[in-house]
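Single-structure report; data block below.
Of the protein chains in this complex, one is absent; all others appear in place.
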Amino acid sequence: MGRPSADTPIGTTHTLADVERAAAAVLPPEVRDFVAGGSGAETTLAANRTALDRVCVVPRALRDVSGCTTESTLLGRPVAMPVAVAPVAYQRMVCPEGETAAARAAKAAGVPFTASTLSSVPIEEITGVGGSVWFQLYWLRDTVRTLDLVHRAEDAGCAAVMLTVDVPWMGRRLRDVRNGFALPQGVRAANFAAADSTAHRRRGGASAVATHTAEAFSPAVTWDSVAALRAHTRLPLVLKGVLDARDARRAAESGVDAVVVSNHGGRQLDGAVPGIDALPEVAAAVAGGCEVLMDGGIRGGTDVLRALALGADGVLVGRPVVWGLATAGETGARRVLELLGDELRDALGLSGCSDVAAARELRTVRVPAGDGAAAAP
Amino acid sequence: MGRPSADTPIGTTHTLADVERAAAAVLPPEVRDFVAGGSGAETTLAANRTALDRVCVVPRALRDVSGCTTESTLLGRPVAMPVAVAPVAYQRMVCPEGETAAARAAKAAGVPFTASTLSSVPIEEITGVGGSVWFQLYWLRDTVRTLDLVHRAEDAGCAAVMLTVDVPWMGRRLRDVRNGFALPQGVRAANFAAADSTAHRRRGGASAVATHTAEAFSPAVTWDSVAALRAHTRLPLVLKGVLDARDARRAAESGVDAVVVSNHGGRQLDGAVPGIDALPEVAAAVAGGCEVLMDGGIRGGTDVLRALALGADGVLVGRPVVWGLATAGETGARRVLELLGDELRDALGLSGCSDVAAARELRTVRVPAGDGAAAAP
Amino acid sequence: MGRPSADTPIGTTHTLADVERAAAAVLPPEVRDFVAGGSGAETTLAANRTALDRVCVVPRALRDVSGCTTESTLLGRPVAMPVAVAPVAYQRMVCPEGETAAARAAKAAGVPFTASTLSSVPIEEITGVGGSVWFQLYWLRDTVRTLDLVHRAEDAGCAAVMLTVDVPWMGRRLRDVRNGFALPQGVRAANFAAADSTAHRRRGGASAVATHTAEAFSPAVTWDSVAALRAHTRLPLVLKGVLDARDARRAAESGVDAVVVSNHGGRQLDGAVPGIDALPEVAAAVAGGCEVLMDGGIRGGTDVLRALALGADGVLVGRPVVWGLATAGETGARRVLELLGDELRDALGLSGCSDVAAARELRTVRVPAGDGAAAAP
Partner (left out) sequence: MGRPSADTPIGTTHTLADVERAAAAVLPPEVRDFVAGGSGAETTLAANRTALDRVCVVPRALRDVSGCTTESTLLGRPVAMPVAVAPVAYQRMVCPEGETAAARAAKAAGVPFTASTLSSVPIEEITGVGGSVWFQLYWLRDTVRTLDLVHRAEDAGCAAVMLTVDVPWMGRRLRDVRNGFALPQGVRAANFAAADSTAHRRRGGASAVATHTAEAFSPAVTWDSVAALRAHTRLPLVLKGVLDARDARRAAESGVDAVVVSNHGGRQLDGAVPGIDALPEVAAAVAGGCEVLMDGGIRGGTDVLRALALGADGVLVGRPVVWGLATAGETGARRVLELLGDELRDALGLSGCSDVAAARELRTVRVPAGDGAAAAP
């Protein structure tokens, strides 16, 4: 697949924000809201961006960056850049091919794709694309089914299991509540039996997706669950949604391979600390005992650089890939990852880093306010 | 009383801010101003919100929250959530049943209702509703009448006395001054004799309520008053309006059962510190010697969580209950408390807390600016 | 003189900001700009307000404020409140009676009036009003004339000499430059001989007042000048425009009676520190060795309280008195001082202070941003 034609909407995008605008122009409003929204007053959704903009990097000078590369490893395996596609449910809502298209884009970009438990394409079809696929696990009320899902992911060839630990139930996403949001017909959680779920039952003043989640997910996931999972699979194990350094340390001590410092993109606890603000303490606490990923608000190469400089091994990026899918399917998702890779290489080189390891040695300064958004050209 | 119909204005509210908008649509402008306004330039009124939005909570992961409950105790008695309805004067201004309706809503919600000295329904009628009623006391210029009021509250069955300590006189509430605000006919301080008061005498460029207050209240309430009150009643004693840690410590040493860290909702000293900013030092100073409540700007479950994480045992909520009353009487007030309870349970669970005690162990991070308001959906 | 009628513009003012708006409605634009403007980009002009709004006061509870008084002393003499009218040049520009009217208002309010070297009414006429008049001194290029002015002020009955130490020349006040501002005919520096001065010579792209100042004032005022002045007069000596703590300490050691922590209302060095931010260090440095006054942005009683809590003995207020003069002459200036006194008494009482001394023991907290202006009713 070559570079998209400049005649297409995706072909004229030069930043992830451009892709966001392009997607907003084509998505039905309630789907756009489902993707964009956060919980509550969306304080945390906004804070994720503000917190990133406040991080200033101190570049190094006079280092040879002619061989500058974004290549790195995640969970011990080579990646083209220290980025993985974050798990996002129901991607067929924004593009007919859904996760298949996104996984192809990730493969082309050389980065892992994380398939959600709630993917709208069965996990086997996603891994069928090739490339590195991680399986995101929501712990279901039925433990047997939960562990069966893990087996199924293993059998399908997934390279890691990422347990989400911040969703005992879905946060109050008011846009969905006000829209009375429900899944469109034809889009469903494809890893589950085909029976119509509550996620399709439209009801005013409620989110059908939240209702379904409350029915299906366990609010009793604990460190015992992690131990059971650790015993149950040899795949690398990632915990997503760790913000307190004490939890991160315990994760490292529990044989977990990576934590994702995340507030779920501002979609769970409104008022939660931004991942980028929690990151330095988490990185210090695990002290190399496991990898540290981060997500929430990553919108460009500079954001990846900021996370690396504050101690991350890599980041996850979710919404932007969905914007790409919505705008131009696989081509669009690939455009997003290409832009991000180009921007990261640019940011590395301009900060005097020839690789990701060098970026982790950069110093940072925090300023009281980030001013970028208003001035963005 | 069941859930309000979705056809009604209150039935379509999903946040306390929704209820505020609904109330603004039905209240006469000068009553809306009386409820909403702060003193002076309203610096403190605005700061109360900003200060809350700056508090980021660090959630815990992997704790069983299936039994998550908002139940707690206040002043040693069980409550459905660590929230009490704050004292608000003259509630019949916004709803014919006034305090009676609000007290019923509080009872239904399982939280204490604080009846103001200036309630527009006699204290006996309020306690007649049942439920836990606290009596808010303004120290009058006539001490005998003051202590008589306390006796009367005791006899009526009140469960606590809350002495307001930050009103030697009313702050300069400029909205009322500009409106020449006076009590509407038919609304009066029902705990006092029926003679027409200055609070009804409309005069341009002055607040009749402030004039009345200046006549009636003592500006000489001291620690001796507290001692007298302590000796006078066996009811739990609460001091509302404590911001300096030295005063809080003295309160604990004086046999007071709780302090409310409060700037009176931005209605007394403009330029006063927000309660949430004063809270940690107060909590540290009393060191468990008495309970610590907080108020000012609480507009959702996340705000309650923030207060708990910073050391509060509970919070008071005033204006939102009045908005509920204004919009739909008892149903509206109950809706407000239900929303708050639902949001608090949500916030507890999403921060990995199965109860209020766990929330008090959460860590917090302060960011330079809170960004929620602008982004609220 | 009684309370102004509510039918007049001044009679409906309830805050100093109200008076500002009233004055803006009647002043010619270029005079309004002369009064309102700061130097350069007006960074410091704006910062003076922002810095005050960031200061939160921690009120005390349960102290008898029934006898609350704003009375205090300044330079060892009783004042009705710890406020003096700041020196402002050429007051006949805004009101025919000029400084005479303002001095009468100050006398009525029980506060000192500072007459500028550049007053548009001779100093003898100002002191003829009675009341406490301080003489503000600009050190002229001609030292003999400078000291003669001091003698003249003494003879006229002035109670203090206030040497301005931050005007080697006037700051670049761009509003005046763009307006090609010059003194209107009939308004002149009345303490000088009547010959027409350059201050009246209108020239595009320049401020005639600045030109005149550059000709008349000495840019070589030093500590030797202070010593000469100290030796020359027995009047209390005040230095206005001290921001560095080292200079304040030296002032105290030089027999100076007070320093005014001031950036000249944002009219001299754009980029200078706000007085309120410099105040604590200055107060600590002089350690009681002389009085510490502060000015810049004082717009209400809460601002006075903030300054007292941060270590000031009192404040100066300039522009608001001019707004009052412009709106309603002596009545207007008096209204401003009455409002300020009422607000200060209110602020003292609401913070649990029965007098000014108590206010100086209040604690303060600084928040990242002051939010008052936008919300002001």
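Each chain gets a letter, A, B and C, in the order it is written, and its residues are counted from 1.
Following the convention adopted for this analysis, a residue touches a chain if its C-beta (ideal position, glycine included) is under 8 Å from a C-beta of that chain, and two chains touch if they have at least 3 such contacts.
Quantities reported herein were computed from a predicted structural model and do not represent experimental measurements.
Q: One chain isn't displayed here. Which of the visible ones does it touch?
A: The omitted chain makes contact with A, C across the full complex.
Q: Check each of C:L45, C:L140 or C:L308 against the chain that is not shown and name the one that touches it.
A: Within the whole complex, the residue contacting the unshown chain is C:L45.
Q: May I ask you to list the residues on subunit C that touch the chain which is not drawn?
A: 33, 37-38, 40-47, 50-51, 54, 165-166, 168-169, 171-172, 174-175, 177-178, 204-205, 218-223, 225-226, 239, 241-244, 246-247, 263, 268-274, 277-278, 368-369
Q: Give me the subunit A residues in contact with the hidden chain, please.
A: Missing-chain contacts on subunit A: residues 6, 11-12, 14-15, 17, 53, 55-66, 68, 300, 302-303, 305-306, 343, 346-347, 349-351, 363-365, 367-377.
Everything below uses one rule, namely that only the chains that are shown with their structure count from here on.
Q: From subunit A, count the fewest steps through touching chains until subunit C is reached.
A: Minimal hop count between subunit A and subunit C: 2.
Q: Name the chain whose C-alpha centroid is most distant from the C-alpha centroid of subunit A.
A: Following the centroid criterion, the farthest chain would be C.
Q: More than half overlap in residue numbers between the two sides of the subunit A-subunit B interface, or less? Answer same or different.
A: Copies use mostly different positions to touch.
Q: What parts of subunit A, by residue number, touch at least two of the other chains?
A: 368
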